[in-house]
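The structure's right below; bear with me while I get my questions together.
Only one protein chain is missing; all other protein chains are in place.
Let's look at subunit A:
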Amino acid sequence: MTDTPVLSVRDLVVDFPLRRGNFRALDGVSFDIAAGEVLGVVGESGAGKSMTGAAVIGLLDPPGRFTAGEVHLSGTRIDTLTPAQMQALRGKRIGMVMQDPLTSLNPLFTIGDQLVETIRQHMELTEDQALERAISLLEEAGIPDARGRIHAYPHQFSGGMRQRVVIALAIAADPELVIADEPTSALDVSVQAQVIKVLKDLCQRRGTAVMLITHDMGVIAQIADRIMVMNAGRVVETGPVAQVIRHPREDYTIKLISSIPTIARTGEAPPPQPQGSTPAFVQVQGLVKDFDAGGGWLARVLGRGVPPFRAVNDVSFRIGRGETYGLVGESGSGKSTCARMIAGLIEPTAGRVVVNGMDVWQVSAAERARRRAVQMIFQDPYASLNPRWRVGNIIAEPIRVLGLAKGSEIEDRVADLLRKVRLDPIVMRKFPHEFSGGQRQRIAIARALSSQPEFIVCDEPTSALDVSVQAQVLDLMSELQDEFGLTYLLISHNLAVIRQMANDVGVLHRGVLVESGPVDAIFDHPQADYTRMLLDAVPDLADIE
């Protein structure tokens, strides 16, 4: 019996019949997962990872079609079952954890409702028994005070806690297989590590097989036993984790692994610069931002007001000309708020931002000069480009608004900018949706460069991108920095990216800058506990033996 794998997939083919012809999303995918084993499925977006999971659990989005192949669950064939039989199997024998814990729970029902409902669907239990089981599941998943919080609504939990609830839901009926589709990509590193541990512990204790889908090799390295690399709907390579990461056989795997930034210093360290040697180009002094936490005047009159929330608390640092300052921290630490104040988008409650000798918020005459000299690149290239505008127009807008060029000169400049970000100038006639994520981020960079700025604030510029694309975009940013002497403020939750890109780094924790200094010094000898905790939580390929 132990020889039968829990999940066995053979020559799976999934087609999407589209108007323009058939799109083969999965082409001959085969793999096995044994009981208690964790199979990590990696690949870039569009590789067919999630599609494989959806096909196994029978939740392909229309018009997707299961064209050929076989899926066996503990020896029984399940791809031929009727929809009703398949539905009885979901949750009971195959559990699923989805990517975004913020949206995968129904916001209008308490977590207890959702757990009890799932448990009673699959097990013959009374309401009270189901509730008891729900509480013990939550406790196992590491929710403190599970009994007291079972009647809370999803929005009352943080992202990491919600993902624990989702995991508890997935294993509620002791399934044989859990499909975890990017279970930690939406979470902070420190939370990510805890959630991975919860998932691994729970599944190991129950002998549950896990199919872990992720684009993050670090996560796989931490938890998986075997690894399956996918690309363009096919399996590229399968093998034990250490073997695939240390000695990848296929070109694609080699390329994928080499493009992952590592937190350890690779290559040459930048020449050490004595503190204060370069003149400070950007100076941030005692920056504070309070947000009104709501309530309004009536609440205040009635004495029920909420004190303002201090998002950024007394942050000071300096960036030398042509250098990169990295700002790291978890979500809610005030990184983006800092970025916006420095870029001049929101007004600080207190403090000064001096760029090239001009106080961004004091000198009103400086506003125009600032708009030219300071630009910003945003996180999500899908949302930061106007979908109704042509690319040429998007890039030309700052030039036009600031009056930097006229007539046909504008077009020449746009073409020039596109060439600088390694895009063909012909694309200026196209719309943003015709581009991939990486290309869009290049367009965003071109737009930022169009006003010939000296300082660019980059707010998570690569976190929405695949690793190989991330590497390209980061390379491009470095090249442009060398070429134009740009100064960057690079904000990221990805410590590896910061290590590769930045000269100096600051660590933000709840709005306070807990540590700031040269990147190598801080990463190799962190002083603050928080920094140490962040660094420890990062899964790293270098740790694999």
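Quick note on the criterion: a contact is a pair of C-beta atoms (placed from the backbone, for glycine too) under 8 Å apart; a residue touches a chain by one contact, two chains touch by 3 or more; residues count from 1.
One rule holds in what follows: contacts and distances are computed from a predicted model.
A.B. asks: Given that one chain of this complex has been left out, which of "Amino acid/amide ABC transporter membrane protein 1, HAAT family", "histidine kinase", "Peptide/nickel transport system permease protein" or "Cytochrome bc1 complex cytochrome c subunit" is its protein name according to UniProt?
C.D. replies: Options "Amino acid/amide ABC transporter membrane protein 1, HAAT family", "histidine kinase", "Peptide/nickel transport system permease protein" or "Cytochrome bc1 complex cytochrome c subunit" narrow down to "Peptide/nickel transport system permease protein" for the missing chain.
A.B. asks: Looking at the whole complex, which of A:45, A:87 or A:527 touches the chain that is not displayed?
C.D. replies: A:87
A.B. asks: Return the single residue from A:25, A:98 or A:236 that touches the missing chain.
C.D. replies: Selected residue, touching the omitted chain: A:98.
A.B. asks: Among A:8, A:52 or A:118, which residue is in contact with the omitted chain in the full complex?
C.D. replies: A:118
A.B. asks: Among A:153, A:361, A:431 or A:484, exactly one should touch the missing chain; which is it?
C.D. replies: A:153
A.B. asks: Write the list of subunit A residues that the hidden chain touches.
C.D. replies: So the residues of subunit A touching the missing chain come out as 57, 59, 87-92, 95-96, 98, 100, 103-110, 117-118, 121-122, 149, 152-153, 155-158, 166, 169-170, 172-173, 293-296, 298-299, 302, 304, 306.
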